[in-house]
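Right after this comes subunit A.
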Amino acid sequence: MPKFILITGRTAGQGEALPKGKESEDYRQATECIEMNPVDRERLGLQAGQRVRVRTAFGEAVLVLREKELPEGMVFVPLGPGANALIGAETRGTGMPDSKGLEVEVEPLCG
Partner candidate 1 sequence: MWIENVVCPFCGCLCDDIAVEVEDNRIKSVKRACSNGRSVFLHAPTEARRPVVDGKEVDWPDAIDAAARILMKSASPLIYGLSSTASEAQRKAIALADLLGASIDSTSSICHGPTSIGIQSQGEPTCTLGEVKHRSDLVIFWGCNPVEAHMRHFARYSVLARGKFTPQGRKDRTVVVVDVRPTLTARNADIFLQLRPGSDYEVLITLRAMLKGARLDVAEVGGVSVAQLADLVERMKRCRFGVVFFGMGVTQTGGKHWSIAELVALAAELNAHTRFNVMPMRGHGNVAGADCTLTWQTGYPFAVNFARGYPQYNPGEFTAVDLLARQEVDAALIIASDPMAHLPRQAAEHLNRIPTIVLDPEMNLTARVARVVLPTAIYGISAVGTAYRMDNIPLPLKKVVNSPQPTDEQVLDWIIERVKT
Partner candidate 2 sequence: MYINGVEIEDAFAEAFKMRAARLIITAVNPRWALIAAQVTTGFATSVIACGCEAGIEGTVPRDETPDGRPGVSVLIFAMGSKQLEDQLMRRIGQCVMTCATTACFNGLESDEKLKIGKALRYFGDGFQTSKLLPSGITEDRGKGGRRLWRIPVMEGEFLVEESFGIQRAIGGGNFLILGENSTLTLEAAEKAVEAMKVVKGVVLPFPGGIVRSGSKTTSKYKFLRASTNTAYCPTIRNQTDSALPEGVNCVLEIVIDGLDEESIREAMRVGIQAACIPGIVRISAGNYGGTLGQYHFHLREILG
Partner candidate 3 sequence: MIGIINGEVYDPQNGVNGQICEIWVENGKIVPPPDLEKRGGAQIIDASGMVVMPGGVDIHSHIVGAKVNAGRKFRPEDHRDHVRSRTAYTRSGSGYTVPSTFLTGYGYAELGYTTVMEAATAPLTARHTHEELEDTPMVDKGVFITMGNNHFIMNCIRTKQLEKARHYVAWLLGASKGYAIKIVNPGGVENWKWGRNVSTLDDEVIGFGVTPRQIITALAWINDELGLPHTPHIHGINLGQPGSARTTVETIKALEGRRAHLCHLQFLSYGGEPGKSLRSGALEVARAVNEHPNITVDIGQVVFGQVTTMTSDGPLQYRLHQLTGQKWINDDVEGETGGGIVPMEYKRRNWINAIQWITGLELFLLIEDPWRVFLTTDHPNAGPFFCYPQVIKLLMDRDYRAEMLEKVHPRARKRTVLAELDREYSLYEIAIITRAGTARALGLKNKGHLGLGADADIAIYRKMDDKEAMFARPYLVLKDGQIVVRDGQVLHEYQGRTLYVAPSYDPGVESDLRTHFEECYTVSFENYPVAPDYLPRSEVVSCT
């Protein structure tokens, strides 16, 4: 299973959807996705728009795959419930969890 480096962060879509409420469809769409570059996507045999299972040492999430210009080996997940399921709560004495740079596995959702 190839490992990717996970980066989380703000996006315009997530920011714009936030005021519409966490339970709004816009917010769900804006946050429950994962971005990957086309090379990696093809190597994994995945399609844009497909749902994938994303897993770290701390948890997993089911997200919708999107294609984006990113360095190879890196995936991006917007801030939100999806990202939070993936990052750990250990802050290593800083108060800040390691929200970027985690190793993740991405696999197609079967069934």
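Keep in mind how these were chosen: all candidates are chains of the complex that A comes from, given by their letters.
Everything that follows uses one rule, which is that a contact is a pair of C-beta atoms (placed from the backbone, for glycine too) under 8 Å apart; a residue touches a chain by one contact, two chains touch by 3 or more; residues count from 1.
Everything numeric in this text was worked out from a predicted model, so none of it was measured.
> State which numbered option touches subunit A in this complex: 1, 2 or 3.
It is 1 that touches subunit A.
> With touch defined as at the start, can you tell me which subunit A residues reach candidate 1 in the complex?
5, 7-12, 15-23, 58-59, 69-71, 74, 76, 79-81, 84-85, 87-101
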